[in-house]
Structure formats: structure tokens, C-alpha cells
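For reference, the structure is listed below as C-alpha cells.
Apart from one protein chain that is not included, each protein chain of the complex appears where it belongs.
Each chain gets a letter, A and B, in the order it is written, and its residues are counted from 1.
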Amino acid sequence: MCLAVPGQVKSISERDGTLMADVDFGGVRKDVCLQYVPDATVGEYVVVHVGFAIQRLDEESAKQTLANFEQLGILEEEFGAK
Amino acid sequence: MTTVDFSSWTCPVPLRDTPNVLMGHGGGGAMSAELVEQIFLPAFGGSAADLADSAVVTAGGARLAFSTDSYVVKPMFFPGGSIGDLAVNGTVNDLAMSGATPLYLSSAFILQEGTDLAVVGRIAQAMGLAAAAASVRLVTGDTKVVDSASGDGVFVTTAGIGLVPPGVEIGPRRARPGDVVLVSGDIGVHGIAVLSCREGLSFGTSVLSDTAPLAGLVAGMLAAVGDSVHVLRDPTRGGVAASLNEIARASGVGVSLVERDLPVPAAVRDACSLLGLDPLQVANEGKLIAIVAPSAAPAVLDALRAHPLGAGAQVIGTCVAEHPGTVVAQTALGGNRVISLPIGEQLPRIC
Partner (left out) sequence: MKYLDEFSDPVLARRLLDQIHAVTTRPWAMMEVCGGQTHSIIRHGIDQLLPPGIEMIHGPGCPVCVTPLEMIDRALAIASQPGVIFCSFGDMLRVPGSGRDLFTVKSAGADVRVVYSPLDALNIARDNPDREVVFFGIGFETTAPANAMTVYQARRLGVRNFSLLVSHVLVPPAIAAIMEAPNCRVQAFLAAGHVCSVMGTSLYPALAARYRVPIVVTGFEPLDILEGIRQTVVQLESGSFAVTNAYPRVVPPEGNVPARQMLEDVFEVTDRTWRGIGMIPASGWRLSSRYREFDAEERFAVGEIHTDESPLCRAGEVLQGHIKPHECSAFGKECTPRNPLGATMVSSEGACAAYYAYRRLDLVEVGA
């Protein structure tokens, strides 16, 4: 359930009193309703589900998570244990 | 231990769990196949094993490939082409998949009353240009008009004939365990280009339809390795998944793919992620799948890559004796997944 993908806010506008954004998903562009992440700024990443940004993506957290994965198993490898 | 035998499964429910035609019957997957196998074949004679992109018949000493296709795409004009391009290239390619040199096409139009004549003109222009580019001639045709209640715009049906060179026997039953599976370039391109401008789904993308005539590409392959080309198929509706499943079934072999080797362009992958689609099920209009004898694979790859339409050719898998009739892909993580025959139309999902 809940197919939601991260995209970058490229521009923000208002349509019928609703905050909308042009979001870039690696080359695919889609109009997205930004009303639930109203303080998102151009350049930030949001997670989009059925045409709505439902949450901001914390880039620092993403990088930290990947860094944690990179570190996994490194100590054991170094000491030859598993 | 629970045992489930799929090879002998026959569905006890009669074909039409509905008495009506559904959109899925046009999807190129299992429902389309059922329509053919359970309504058309019994009426016309012939067997499912003979079905290929085009029929090869002998008449007056000549071996002819003969094929027909209908084009109902909406929207009629999409990034990279139009229904006119598809109508010519689609039939040219079906002929080429038998190894034939396409020669002559017919075109029949069903026009909706009220359609802007300029639109009809643009489509006709596109067909003329496509035919010239494919070195075929449009030699006969027909036009009918239906009232505006019966659907909208322009439907085109083309039929074509081509000459099959002597000694060429390419068909869906010829795949053998050990054969190498190649694709001539990026997959999923046409389907995404069309979806991107469909009402209710529109998204911005740089993807252009890959519609193109493939006869020259095929000629290059045959010149390089001749009889070592066993199967050719252009993976249109239902995508690579549908074509490989059909070939696996017809030849009685399993197909083993390596997902990492599939040439899926980033723009297609991203659009599929957004909509929840599988690139293997998305239509292609300017690509072919080739299944060739293993010794010939390097030469075929070179021949494909030497041609402008085959520059992105890749080996994507092999035919195997295991799991006959089933297509299995090794995932990037090292697990396996079965690639099923798509059922009906592919629809975006939220789940």
C-alpha cells in the first residue's frame, strides 16, 4: 500500500487557493499538492502519494541511514569475525 | 507437503465470466490470448502454437509473410509520434519478425464523424513518411465513417506482405535450452510516452515514443548469422513480459532473465516508480527481442549495435530446460521472481 516516492520541489504556486508544487522525480515532473507540507521550499525533497506531498524527506537522515549501512559489518570484517 | 501443479491447471470457470468484451481483452496479455484461443481459433481453424507476429504462407512458389494490426491508441498524437507512425511501423515490424523483407501495406480507416480533417491529414502524412522510411509502399486501402457516438477519432488497420528469404525459419517455437535472449535497446519507452499525456495521469517527461521500422535491423542480423536466429518478437502491448511468456510457452522452454542486465532508461524507471508499473509490462514500438543459438550471440550483438536502431542492444538472459513455459528473473539482490503474463491493461496503482 502507500506507493509514495521522493521528489524535489522545483517551483511553488497557488491554484484556487491551494498550495501546489512542480515536483521533479529524477526527470519525471508532476504537479503535486503541497498543502500538507506548506513550509517546503524550492530545492527540498518531499514524499508524494497520489499527487500529495505527505511528508518532507530529511536528507541528512537519509544520508546518515546509508552511512550506517555502509558501516555494518565493517568491524567484524576487520577483525575476521562474523 | 502441499503440492500445487500449475502445468495441468485448466480454469473450470468458462471463458466469459462476463458475457461482454472488456478493455482487458485488448491488452495483449492473458485475456487477449483467451479471446483468440477460445473464440477465434476454433472458428477459423488452426492452433495456438502457430500464432506468431505474422503468418508465413506459400503461394505460387514464393514464401510470403502476411500480417495485420489495428491501431486505436489514445491520444492519437503523443511525444515522438502518432497513430500513423504506429500503423505503418507496427505492421512492418510484424513482417520483419518472420525474417521477411516488408514490401506492401494496405490501410483501412474508421473515422468518427466530426473528426477534424486536418487531424486525418496529419495522420496520413505521418503514414506516408513512415512508409518511405521503411521502404514499403501503401498500395490499397479503405475508409469508413461511424457516427460520433461510437468512440472518438481515427482507428487504423494496416495489413502487410513481405518476402521471406529461402532457408529462413524464424518462429516462436524455435527457442531451445541454451539459446541467448537479447533485446535491441531500451525498454518501456513507448508506453510511458503515451501514458504521460493521458487524461488523469499526465506527467512531464522527456521520454519520446521509440516507434521505428526494424526490417533493416533484422536484415543485418540475418546477414551476420543466418539460421542461428531462432525467434524474433517485437514486444508491443504487454511488453517484454508478454512476449517472453508467449515464446516460453510456444517453445516449451523456460526463460531466465538477469534483471540487472535489462536496459531500462532512468526516465522510464522513474515514471514506473511513480505510477507503480513494471517496465517489463510496458509497450515498446521500436524494439525487438531476439533468441539466438549461443554460438551466434556475440555476432548478433555486434550486428545489432552496428545499426542505429540497435545501439543499445543487450543480452538479457537465456533459455533453459527448467521451468518450461515460465519466465523467471534473478533480482538485483540475488533472489528470484516469476515474471507473469500480464492479464489485461496495465493500470497505475496506489498500493
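As a working rule, a contact is a pair of C-beta atoms (placed from the backbone, for glycine too) under 8 Å apart; a residue touches a chain by one contact, two chains touch by 3 or more.
Bear in mind that the values here come from a model prediction, so they are computed numbers and not experimental data.
Undergrad: Please provide the labels of all shown chains that the missing chain touches.
TA: A, B
Undergrad: Who touches the missing chain here, B:Gly141, B:Pro177, B:Pro298 or B:Pro348?
TA: B:Pro348
Undergrad: Residues on subunit A that touch the omitted chain in the whole complex?
TA: Touching the missing chain: residues 1-8, 16-18, 25-26, 33, 35-38, 45, 47, 49-52, 54-59, 61-62, 65-66, 69-70, 72-73, 76, 82.
Undergrad: Quickly run down the residues of subunit B that touch the omitted chain.
TA: So the residues of subunit B touching the missing chain come out as 1-7, 9, 11-13, 17-18, 20-24, 30-31, 34, 200-201, 269-270, 273, 275-276, 323, 326, 328, 331-338, 340, 343-344, 347-351.
Operating definition for what follows: only the chains that are shown with their structure count from here on.
Undergrad: What's the distance between the Cα centroids of subunit A and subunit B, rounded to whole Å?
TA: 36
Undergrad: Tell me, which parts of subunit B touch subunit A in their complex?
TA: 203-206, 266-267, 270-271, 273-274, 276, 349-351
Undergrad: With touch defined as at the start, can you tell me which subunit A residues reach subunit B in the complex?
TA: 1-3, 5, 25-30, 48-50
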